[in-house]
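With one protein chain removed, the remaining protein chains of the complex are shown where they sit.
Moving on to chain A:
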Amino acid sequence: MNIWESIRMALDSIWAHKLRSILTMLGIVIGVSSVIIIVGIGQGGKEQLTESVTGSGNSITIVPKFDENEMYIPDESVQYFTPADLEGLKRIPEIKEVVYSSMQSGSIQNKDKTVEGAMVFGVNSNRAFDTYGAIVDKGTLFTDADYQSGGNGIIISQNVAEDLFEDEEPVGKILRVHAQPLQVIGVLQKPTGLQGMFDFPNAYIPAPTWQNIFGSLDVSQIDVQVESAEQIQVAGESAISLLNDNHSGQQEYEVQNFESFTEMISKVTDIMTLVIGSIGSISLLVGGIGVMNIMLVSVTERTREIGIRKSLGATRRNILMQFLIESVTLTSIGGAMGILLGAFVIYTIRLLGIFPASVSIWVAIGGVLFSMLFGVVFGILPANKASKLHPIDCLRYD
């Protein structure tokens, strides 16, 4: 007897009890979809983490060292990175370029419209955009000349552009930062992922221009570019020792590490994994037991059918396979529906920009295989019971 015949029989019987089949599948659907969702969120989180750690390429970020439990609030009166520091860093052989930025909040104004409290960055290189993960969507970046002589261009974030220009084309327009007129040369893309969650208004101008507007250059963070990844370690150590020497006794420096950040994220995902994972496995278990239960009921209900089939030449094995395939079909359909539901939730999360979750094809395939396995595990008992029934007992059964 062939497998397609068995699958057809299984589908016939699942279809004949539609409502019951759907209710039976529900546990599997919820179980599989929660697993898909956790894995998706975990994967998305990991991708993002690795991106933010390695995405900066061959660069390291150096920041003043603060007490571990202290908030990162730069002291306005301290100049953390002096021009001498910057010159010194540039002379370290492994260091190709020193990218720094100064930041202050300020107001940006277009005629009668004003954005207060925008973060205005003074940058010394277009590489700064890479480190901030800022991508220019419209317009251009600054030129070398802008950086050297203090050009009057400004690149604004998308939300600033919306607030100041609404539907008008911002590129080419003049706006004012603390009364200084500047021309918009570019607009940034709306950030995605974690950064999208903190979408503050911001703007970038060349470092010399920034100094003109805000007074002394006040660098709180620098990024050091090296030629190749192997040099990161050496460059980092040389840079830290130079800075520590220059500021000996007053301030220490460190390479910003993502460990604490990673730890925090993984703590959150661990808790989520635990919660959703327990829901997932409990509902999978309950779903599996539900399948077993329904299959047992189905065997009892179809005792006569089993007797008839046996009298017509079905072997025990035929009957066993019929019920086993029925339960596997049931859980597989449930599993497939769970994957669709899980994927739907994941894409909704993504689309809303809450979290960059993703579903991999392997997880989907794994989900289906796992549900099939569930069908076998929880179907074997009822199927075995069915196959062992005696034909005359069945035929007499009413």
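Criterion: contacts are C-beta pairs under 8 Å (C-beta built on N, C-alpha and C of every residue); 3 or more make two chains touch, one makes a residue touch a chain; residues count from 1.
Rule of thumb we're sticking to: contacts and distances are computed from a predicted model.
Going by its UniProt record, the hidden chain of the complex is named "ABC transporter ATP-binding protein" among "histidine kinase", "Hydrogenase maturation factor HypB", "Septum site-determining protein MinD" or "ABC transporter ATP-binding protein". The residue from A:62, A:182, A:292 or A:314 that touches the chain not shown here is A:314. In the complete complex, the residue from A:90, A:113 or A:390 that touches the missing chain is A:390. For chain A, the residues touching the chain absent from view are 1-2, 5, 12-13, 16, 304-305, 307-318, 390-392, 395.
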